[in-house]
Each structure stands twice: as structure tokens, then as C-alpha cells.
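All protein chains but one are shown in place.
Going by the order they are written in, the chains are A, B and C; count residues from 1 in each one.
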Amino acid sequence: MRELIGLIPLIPLLSSATLMLFAGHLSRFAIGLLGVGSVGIAAILTAKMGIDFLGNPEVFKVTLWTWMQVGTFSSDVAFYFDGLTLVMMSVITGVGFLIHLFSTEFMEEDVSYARYFAYLNMFVAAMLILVMADNLLLLYLGWEGVGVCSYLLVGFWYQNSANGYAARKAFIVTRIGDTLMALGLFLLFTELGTLDIQALGDAAKDKWQVGDSMPLIACLLILGGAVGKSAQLPLHTWLPDAMAGPTPVSALIHAATMVTAGVYLIARTHELYLFAPIAMIAVALVGLATSLMAAFTALTQHDIKRILAYSTISQIGYMFLALGVGAWTAGIFHLMTHAFFKALLFLGSGAIIHCLHHEHNIFKMGGLRTRMPVTFWSFMIGSAALAALPMTSGFFSKDQILLQAYQVDGIGPWLWFGGLVGALLTAVYSFRLVFVVFFGQVNTEPDKDTGWRMVIPLSLLCILAMMGGWIIIPVTQVFPLAVFEHPAHWVEYVSIAVPIVGVIIAYLIFLGGQLKVDVFTNSFVMQKLQQFWFSGWRIDWLYDQLLVRPYYGLARALKLEPVDNFYRLVVTISQTFNQWLSAGQSGQMRRYITSMVFGLIVLLAILVRAS
Amino acid sequence: MLMINLILILLIGGVVAIFSERLGADVPRKVALAVVIIDLIYLLIALSTIPQLETLQAPVPSDPETWLMHYSVEWIPAFGIKIELALDGLSMLMVLLTLILGAVAVSASWTDIKVRQGFFEANLLWTLAGVLGVFMALDLFLFFLFWEVMLIPMYFMIAIWGHENRGYAAMKFFIFTQASGLLMLVSILALVVIHHGNTGVWTFSYFDLLSAQIAAQTAFWLMLGFFVAFVVKLPGFPFHTWLPDAHTQAPTAGSVILAGILLKTGAYGLIRFAVPLFPQASMEFAPVALWLGVAGVIYGAILAFGQTDFKRLVAYSSVSHMGFVLLGVYAWNILALQGAVMQMVAHGFSTAALFMIAGSLQERLHTRDMREMGGLWQNMPRMGAIAMFFIVASLGLPGLGNFVAEFLVLLGLFQVDRLLAVIAALGLITGAAYSLLLMQRSFQGEPDETRQLVDFGTREMLTMAVMMTALIVLGIYPQPILDISRPVVESLISFSSIVTGGSL
Amino acid sequence: MNGSQMQALMPILMLSLTAIVLMIQASIKRDEKATWIITVVGILLALWGAGYARDFSQPVTILLQVDNWGLFFTALVLLASLVTVVLSQDSFSSEGGSKEEYYLLLVLSALGAVILIQSSHMASLLLGMELMGVALYAMIAFPKKGLLPLEAAVKYLVLSGCASAILLFGFALLYAATGELSYKGIGEKAALAYISNPLLVMAGTAMVTAGIAFKLSLVPFHMWTPDVYQGAPTPVTGFLATVSKGAVFVALARIYMDAELHQYESLILALSVLAAFSMLIGNLLALLQEDIKRLLAYSSIAHFGYLLIVLIALTGSEMASEAVTFYLAAYILTTLGAFTVIARVSREDQQKSQISEFEGLFWRNKIQATALTIAMLSFAGIPLTAGFMAKFFVINVAIQGSHWFLLSALVIGSAIGIYYYLRIIFSMSKTSGNDIGFRDRSGDITALLLTVLILMLGSWPQPFIAFAGGL
Partner (left out) sequence: MEGLNIPLNHILLIASLLFVIGMLGLMIRRNIIFILMSLEVMLNSAALAFVAAGAHWGQPDGQIVFMLILSIAAAEVAVGLSLVLQVQRRFRSLDMDSLDWMRG
């Protein structure tokens, strides 16, 4: 069975290749079957491996072949399987399967049906390779692979240039992070002589001391990669734009799996981070700042998918916070629950968009509670989990994060407080969404209802979003045991109460109308602030001014090849000489004689001078 | 003799192609394809009989008998000039690449050559012959001869079958390479004269000249002569300006050969001649060369980003990619050198394919201006998908050949100079920027539904499949290639007795 | 003078005999065909004579030096004359419609060249040079049509006369200083005279150099070249470029070596200046030239600059004399090849030597276009052609003599040169409206033979190098 682990990414990959090569020869049904079935098989295989593992929790490694071996550098195509891998694989194949199934209905009318599933399958394969990789180079392969698939899927509807722009932005911004990560790999290899993740940990123990500068630099570089892929400050700007892709793609790639790869990466390399406490704090601070920034932004958006996108950014911020405070398990746990409820929310929004003629603006929706009951309940459950209302999956994971953040020496309470503010905002914006979209008057009539291929994934995800909190993830062997000392009870009570308060505030403002905030929000300062938040804190604008425009300007300035000017100058000089000299050839013989006389004088001068 | 035959087959094939035009306009291309494939098969059969290939005995650079093949016969004894050809792992890779891409080139211009097909195919075959000569010649005189002579048929290909501004482009190409070639000739002769002065023997043989004793100052200047010639061909910053023009104006097959093979002769020259002949001087010069390499990587990428002409963009991307080769060579450790070799091979395929796509677009749209393209995926989905493949290959997607190359080069460079590696790594980002822009402007965006365009047919798909397979294999299982070049690279490093920092 | 000496003079005798026969024939019956045949036969006999005389090489009186080296160039000059005769056959006509006298002049001019090559004495140098020159004036002015030949002839006559006067005056000064007129004599006495009267020796040397530099059209004595090249009928231009310049260079080399002039550093310096300027200015002048004959005139200026390097580096290298031999041979063959094609394409029409006239030549006459291409590549010094091996020799000699300054001038000049040689090739490869092929058997055969020789010399030079080494 273990040897067959390679099949898990291979099957979606083969399916993808088949779909690309024989797209024209397959019926839509066959395409759907291949696309969904391949991920389904992967999911079943994963489940089998999971059951085996839970019965006999033994870590193993399967080497397929040597990828490259040059000098002392060697990297294999090898898979490593432990609890963490299992969790990630389960999320990818499980949630992935549901989203694939959902897609068959969502994309039903699209002409590029086969292309869609080809990309999606390829993504699943790449993502699996990412989490299964035994060494950082293979991980990097998956890492870049998912990036390309994300690019392809964001720009899936390439006919619209805006989508293409969003896709390119997504790829290039994450590439910046990827490059930092690549540099991190170079540094790790140069310092530790290997890229095998397990070997790295051992080598680090031999060569590094806690607090050294090398681990700090290396960890920061890896953090750079994680920040890019997980859309954290300051490289988060691509994710809201990436919503240009089909909604199931947003669910799978930009909510459940790919964007959490950064969390996985840091968790996977946590042994290195243990040598760099400053890097850990950096991770926590990045996470907290991102989660607050994104929460404020989500509050002001009115595109349903952008709200969810900012919410994703914010939630990943929580995961980073968890990693930064050493709550590895809690971080991964939140990763999993987030995958459930965020996929649920995205799919729900997909269903709405699907049924509402591709309407994205929440203020043009409303009253959908009765029109689309399944979707409504999905949203309710999803939002509850997102807001971390008690007993939902989100509650368990977020609570753990906040409590463990509180434990950190020194800044712990501040981190906790920041997290709480975020939690409050989360509750507000998520229920703002629910109240605006599903209650009130009907602004747009849906023209169809959700079919079974949408209902089943939604229902299953509802269950997971509700019950996911009780799953115990098998990562105890992976991470060092957290010294968990239960904080004072008031801390816990406050943590539980804050989301509920948030929901109430949202109700009062957006549904009940009891809380009149118009005067407040219409004030000049608040207007400006709202605009500021709406624009995503003008970070896009900043990058545009600082990087994009200068680069375009540079490219435009250099377009005509300034280096060639040198060669043109040489040519011009030669031509000028040619013209001068040619002008001398006037045809008048007396000039010729003069030239000869001149030559004679020169020769005489040279020769006689010497004598 | 086998190596001579390889060249002769192509030369004679060219003559046959010219005369075959009398049988019909479409005969020469078939002849050309047949000739290249025969040559390839001949080579493969011959290689399969070499016992060393299995054991991969490390060749000693100065001992020709340890090479895979060696052939030597007197030519101009007055100067000790011999017809001396030899093959080791590195040249074998290059020869294989040449012949495969040669076949691709014939296929690439299957339909776009409308006049004087016979002469065209002849020039193509003769260029290939010249390139083979460059890769196999180990007598410096003979090497120089091939180096220069291969340009003439290439010149004709651009000058006769090129696009609107072909005269200028062909001229620029020829003058750049010839002028720098003259410097190399002076260097070669100076080297030989010095060797003659020391030993009283006239010889142009690589194997003898490796041991030439040269004063440091002189060696530096001589090395510079070689360096300039090779870097112009590579092309490295700031000698690259001939390339965009030549590429843009050349017919498709010309671009394919130029980008796929001809540029590699520069890299090959650096690895084979410039550094081993003058190890000490090269070491001293390495920092400058490395900076030039980095400059090429970044500058090429920025300029590629600014272009509106499809082929020009790809041409500048070559400048950027070949910058990595320069970095790889002058980092001069086994990682970086292997990376450089990989880059030579992988870039050969990826760029050749992109030029072929550019050629197909020009044939169909009669323009290379990307402002007049857009949404072509809609019209030609197969071509779009293939373009996407090669574009992600060229931006260095792991799993494809180019990534292995760039990764190894950067990793190797990192051991030597971290700052430079960091700057060069920016090339990964800028590379993504121009690659995706290319895709966006040509294949994505608003489609023009009124266009009636023919998608890739079987011939094109087959050709592309060859290159795609090659890149995938290079990407996920590069070890065979690395193993072939490893002994060469290792021995070169040990021979030059240069120890550059790092853990290697 | 004994019989053996007479045998040594066989080529000269044969040419003289031909001249006499031609005169007699012309006075009996004017018949161009017959004249042509007699000329060809005469030159062939002289060629045979050159081979025959190899067994009798010796100094013939004080005036002439018959040796293998000279005989080789004699043969080369005769070959060039032969090609000129073939090309002249139907390329232009004189006042009266036929041109029997032209062949006579050609034979006389060739005779002058042979004498010049074999001269070892100032008097024979003078005789040879003037015989060659005066006949050439008339040849240039021979065509009845157009003003250009006449203008060219007058300019050449006056300027050449002036140069002769300078040369003579220089020799007079040397004679005054040394009391000798033979090269060897001058060489023996000059060193002594230099101590007592350096001014006289150096001024004389300077003027001799100037006179010869004119004939070789070295900068700044070069200005006549383009006008004469352009104005003269193309076969005559070819003759001038090969026979006249070749013979003068051989004479210069003889003076230089026999009179041991290389010991004077200031002379080396003067020659270096001439060479450097010739290489640079010659190439620059040719750069944008539209007339192919003028272009080749400028290119010839550069080429004699390259060749001069060999003389300058004479003492530093063991292979200088081979280098001179090889370079001159390569240059003469290449120039002949080029002018053969130009003569066949432009025919009588002076205007047809524009480069644009050569557009599409590849598609009109493959053989001649290929020949011109090879010739241009040879001029540019591309491997596999004679020109490359020639340049190879020059660079080799220059490196051995460590003349880095001249080498850089050579490299820059050659780099410029590539442009204009290539321009001609490019224009031939263009597709022009005029794609009608023309057939021209004698031209094709001549061009083909010369091309084969150029390629042979370039790709299999060993036999020739061995031969040249034995001269």
C-alpha cells in the first residue's frame, strides 16, 4: 500500500493529461467522470492510507527516483508520509473531490469544460506533491505547480483582459515570495548541505544555535515564500483580484488549499523556526497584522467574493499567528476547519452567483433565504463557523489559537487582544453578508435552483463545518508538545463572548436597523476611512506607484535598446569619417597632388627627423 | 572518420537539396529532413557502439585518447594544423541537440519558404554542418574555421528569406560575430605563436595548447579575445544587440537554429576553450563576467517586457536566459556548470519552440506585432495550449528542463557570490513578468471571432511533441544528461585547478 | 651575356617576341581575332618560359635578378594578363571599332611588369615601371565611348609621372649618397653613407618610399586610385589592380630586402604610419561606396596596408617571405576573380558598375554570383578562402613581430571591411525585377577557374605553402 502512495498525485495528473490531449474526443459526461473520478480515487486511496496510519501510526518515506544529483547536491522524487501529510492530503482530496463535483454543475454550460477539469486535476496533483514532498526542492515543484494552476484558473476566462491581468498579478506577486523561498533553499543547502526536510532538522541541530543569524535569515526567506503564497502582508494583494476565476476554483485554490500552503510550509519546517525565535515573532506579527487589516477591509466590500477573499486572508493570518506563537497543532487545525467552512462559503456564493446571472454585488441580492434554502443554510453554518460561534468547527480552532497566543511571554496578551478584535470584526462582516444577502427584500430573482451536484457537496461541507471541531488531527508526533497551561477563565469567557457580540452588532446594524450608524459612517473621517479600507488600505495603489509603474516606465524607456546607441555611435562615426573622406575625393587632380605632397612631407619629416 | 562523415552527410545533403528543387518545390524540404534524420540515426548507431558511454570514463582534457571519439589527420603541417575532431560528453550532448533541433528547424519552415526552397534547405543543412564542426573541432584553426564559416549560410538565410528589414539584421549579425571572431583569431594565433616560441613546435591542437605557458598579463588579453568572441555569440550583455534584430528578421527555421543551436556555440566555447586555456586569467576575470551575466539576465528581462514584437520579446528572453549560462560558466563549480549545460539544452528546446510558434503566427497573421493579436486561443486552442506550455517552461516552472538549469546555476552561484545570486534570482520574477505578458497579449484577451485561422496540424503537433517530451524528461529526470556531462565538467574543474569557495 | 642567361630571360624574350609579332601582324592585316590569338599564345609561351627559366635562375647582368621568387610572380602576372586578355575580348571597343593595338599595349605593359619584378637595379626598375605605366595610360584611355576613361588616363598619367619624378629624385639622392644604383650596392654602402650624410640617405629613402607608395596607392598617395579604377575599362582596372600593383610590391620587397632597409627604425615607423592609415582610411572610404569599382579601389588601399605589415615585420618572423608570396598570390587571384565578374556584368557600360546593378545576380547567373561571393569573402578574410590564409599569415607575422598597434588597425579595418564586402553579396542575393538569366561561357569558365584556385589556396594551402617556402 505504501508504495502506491505515488499513485495519489499520479492519478489526477494522468487524468489532467488525458483531458488536455483528448479534449476534443470526449463527451461532457466522460470529462466530468474523469475529472471528478480521478480526484475521487485519490480521495479513497488517501482515506485508505489514513485508516492504516491511524491504526499503525508509522511515518514512512517512499523514494521513486533520483531527480538530480550533482556534486554533493542530491534531490530525490520522494514522498514523506506522516500525520501532517495525512491531514493535508485529506483536506486536498476530500474537499477537492466535493468541489470537483460541485464544478460539474457550475461549469455545465462552459465551452471549455475539459480545459477546466484538466487544470483543476493538475492543481490537485501539484498540491498533493507539495504536501507529500520529502525535500524542499520537490516541495518547490509542487509550490510552483500550484502557482501555475492558480494562474491558469484565475485567467480561465481569458477572453476578458481583466481576468488575464488578475491571473498575472496572482502569479507574479506570489513569484516574488517564491523567489525569496528559492533563496532560502540556496541558503539552507549552502549552510546545511541538504534539502531533505528531515535531514535539515538534524543538520540544524548540529550546526546551529538558537538565535543565530543564519537560521533567522533562512526562516525569514522561507516566511517570504509563505507570505506570498498565503496572501499575507505585504504580498496579499493578489488574492482579492484572483476572485476573477470561476468560483469553485476560488473555493478550492484560494480558500481551502493552495493559500494555506504557506502555513503548511512553516509548520513543516518548524524545526528550523525553533532556532529563530525572532522569525517566529515575525510570523505571528505578520499574521496578526494581516488578519486585522483584511478584516477591516472585508467590512467595507460589497462584492461577495471579495468579502470572502479578504476573510480568507484574515483567517490565514490567524493561522500564521498560531504558527508564530508555537501553536503548530492549532494552526494546522484551523487550516483544516477553515478549509471546510470557507469552501462551504465559497461554494455557497458560487451557487448564488450561478443562479443570479453572475451577480456579485451583495446589495443587489437580498431575501434569498426563501428562494435558495440549501444555500442559505450553508451560509448560515459557514458564517457561524467563520465567526467562531460556539460549537462550530471554527470555534474550536480559533479558541485554541487565541488561548495559546495569550500564553506567550511578554506580548502574549497583546496578541490575544488583537486576535479578539479580529474575531469581533469577523463576526460582524460575516453576518453582515448573511443578513444582506439572505434577508430583506428580494432584489434579483434567481433563475434556477441548485441541482444535486451542488447540493451534495454543500450538505457534506455543512456537516464538516459543524462537526469538524471534533476531529482530532494526528499530528502529535510531528510537532513538539506545546506547554499548555490553561489561562484564567475570564480569558476564555471573553474569547467565547466576543464573536457573539459581533453577530449581535451585525444584526442591529444590517437587519434590525436599531443601531443607527449612518451619522457616524457618513462623517468625513469615516468616509475617508471607509474608502481607505475599501481600497484594501491602498496597498495596491502603493505598489502600483512604487513598483509597477516604474517597471513599466523602465521597460518603455529601454525599449529602444540604449546599449545599441553605442554601436550606432560607432556606425555614425564611421559614416561621418566616410563622408569627410569621400568629400576629399573631389575628382580634382590638384587636390590629389596636394595630398601626395603632404604625404611626401610627412615621410621626409619622419625619416629626416631621425637623422 | 565518423565525425567527418557526420559533417559530410550534411554538406552533401545540402548540394542534393539544391538540385532536388528541379524535381519540385516541395522536394528539397523532404530531402533536408531525410538528411538530418539519417545523420541523427548514423550518430546514434555510432554512439551505441562506443564502450565508454556505459562506463562514462572521465576524459582527461589534455589526453584525447580518453575521449569518446578522437580523429586526427594532418592538414597544414607547415603550421601544425590538423583536422582534429573529438567528442566527449559535452560535445555529444551538443551534437545531439543540434541534430534534433535541425530536424525541428526543417519542419518549422515546412511551408513558409515560398521561393528558392532548394537553396534554403541547403543553407540550413550547411549551417548545421558548421555547427557540428564547432562542437567537435579540437584544433583551434579548424574550430575557428567552422566558427566563421557556419555564419555564411546563416547570413544567407536571414538575408534572402528574412522579413522586411532583413538586410540590416543580417549585416548586423554578421559584423558582430565576424568582428569579434577576428579578435579570437588574433588570440588563437598569439597563443600558438607563444607556444611555438616556448617549444619550437607549431601546433593548433587543443590538447597541446592546454599546457601552454603564458605570462599572466598576456594570458589575460588573449583570454579577453576568446571571451569577447564567445560572449557576442552567447549573447551576453552588452554585446547582445545583434540578436533581437537577427531573430526578428530571420525566417522561422533561421530563428530556431539561431536560438536553439548557434547561441550554444558561444556557451560551448566558453566552457571548452576560454576557461580551460586560460584558467588563471579567467578566474581573475570571473567577477566581471559574472556581473555581465547578471546584467544580461535582468536587462534582457526588462527589455523583453517592453517589446511589442512577438519575436523580439522571445529574443530578449534568450538574452536573459543565456545570462544564466554565463553565470553558470564563471561561477565555475560543478553545480553551476552542470546548470549551464542543462540551460544550453533546455533553452535550445524551449526557445526553438517559441520561435516556431512565432513563425506560425506570422505565417497566419502576417504580423508579429502583439498589439494586433489577442484571444488567439479561441481561434487556435491547440497552439494556445502549446504556447502556454513553452511559456511556463521558459519562466522556469519546476518539472521542466529550464528550471533544473536555472536552479543549479543559481545554487552554484550562491556558493560563490551570494549577492549576485540574489540579484540574478530577480530574473525569476522578471522572467515571469514578460513570459505571462507574451501569453496575455497574443493568446489571451479579447478574441477576434472573424479570424479564420488554421490551428496546428499533425506535422506541427509532432514537432512540438518532440520538444515538449524533451523538456518534460529534462525536467523530471535530468539525471542521464547530468551523468553524461558530469565527467567532462568534473575533469574540467579539476584540470583548471580552480577552487572556488563553497562547500564543493 | 651567355646562353644560360638568355634562357633565364625566357619570359621576357617571349613577351618581347609577342610584341614584335603583334606589330608586324598589325601592319600586314588588321584582324582582331588573329591578334587575340597571338596574344594568348604569346602569353602562354611566356608562362612556359617562366617555368623553363626556373632551371637557370641567376643574376642576369647587374640589372636583372632571375630567381624562383621572381619567376613565380612573373607567372602570376602573366596569368593575370591572360585573364585580362580573355576579359577584354568583347568588353569594349576603341575609336576604330577594333583594338589590335590594345593587345600590343597589354603585352608591353606585362613585359614592363615582368622586368619590374626581376629588376635588381634602379635603371631596370625605372624601365620596367615606365614601360608598364606608359602602356597602361594608353590602355586606360582606349575605349572610344565616354569621358571617364580619358579623365582617368590623364589623371593617372600626370600623377604617375609626378610619382615617378619623386621616385627618381629619391634614387638620385641615394645615388649621390652612395654612388650605387643597384639595390645590393645601395644596401652595402648606405650604412656607411648614413653615418657621413644621414640627411641625403633618409631624404632619398623617403622619396623612394613615396614614389612606390603612390603605385601601391597607400594613404596619403591613394587619391588617384578610385578615379582610375572607375574610369578605366574594367579589364584594364583588373590588370592595373593585379599586374601593376603586384609587380610594384615585388619590386618594393626586393629593394627593401636587398638594400636592407629594415635596419632603419625611422623607415619602419614611416611604413607603419602608411600601413595604419591605409588600413583605416581605405576601409572607411569604401564603407558607403556605391560604385563597385571605386569600392574595390578603396579596398585595395586597405589590402596593401595589410600587406605592408609583413614588410614591417620582416625581421621578426621566419615566414615573412612566404607571407608576402601568399598574400600577393591570394590578393591577385581574388582581385582577378572579382573583376572577371564585374567585367562580365558591366560590359562596356561605365554606369553599370553600380552595386545596384548586381542585384539578383544569384538568380541570373549562379556561377558568376558565386564567384563574386567567394571573391568578396576572400577579401573579407573568411576561412576556406585564400584571403583568410593570407590574413592568417599577416596576423601571424605581426604577432611574431609584436606589432600590436598595427594589428589593432588591421582588426578595426577588417571589421569595417566586412560591411561593404557583405553589402555586395547582399545585393546579389536580393530579388530584383531583372531576373532574366544570362549565359556567358568564357566568363563562367574564367570565374569558375579562379574561384577554384581561391578555394584551393584557402582550404588546402599546404602544397602552396611548401612551394612558397622553397622559393
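We take it that a residue touches a chain if its C-beta (ideal position, glycine included) is under 8 Å from a C-beta of that chain, and two chains touch if they have at least 3 such contacts.
This one's a predicted model, so the numbers in the text were calculated from it and none came from an experiment.
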Which displayed chains the unshown chain touches: A, C
Among C:A34, C:L150, C:L269 or C:M456, the residue in touch with the chain that has been omitted: C:L150
Contact partner of the left-out chain, one of C:E32, C:E130 or C:E188: C:E130
Among C:S88, C:Q289, C:T385 or C:Q400, residue touching the chain not depicted: C:Q289
Touching the absent chain when the full complex is considered, from C:L9, C:A53, C:A138 or C:L450: C:A138
Residues from chain C at the interface with the omitted partner, ascending: 122-123, 126-127, 130, 134, 137-138, 141, 147-148, 150-155, 157-158, 161-162, 164-166, 168-169, 171-173, 175-176, 179, 181, 200, 226-227, 230-231, 289-291, 294
Hidden partner interface residues of chain A, rising order: 582, 585-590, 593-594, 597
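Quick note on the criterion: only the chains that are shown with their structure count from here on.
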Distance between chain centroids, defined by C-alpha means - chain A, chain C (Å): 77
Distance between chain centroids, defined by C-alpha means - chain A, chain B (Å): 37
Centre-of-Cα separation between chain C and chain B, whole angstrom: 43
Touching two or more other chains - residues of chain A: none
Interface hub residues of chain B, defined as touching at least two other chains: none
Chain B-facing residues of chain C, complex: 363, 377, 380-384, 388, 392, 395-396, 399-400, 407, 411, 414-415, 418-419, 422-423, 425-426, 429, 431, 461-462, 465-466, 469
List of chain C residues in touch with chain A within their complex: 154-155, 158-159, 162-163, 166, 194, 198-199, 201-203, 205-207, 209-210, 213-214, 219-221, 223-224, 226-227, 264-267, 269-270, 273-274, 281, 284-285, 287-289, 416
Contacting residues of chain A [partner chain C, same complex]: 574-575, 577-579, 581-582, 584-585, 587, 589, 591-593, 595-596, 598-600, 602-604, 606-611
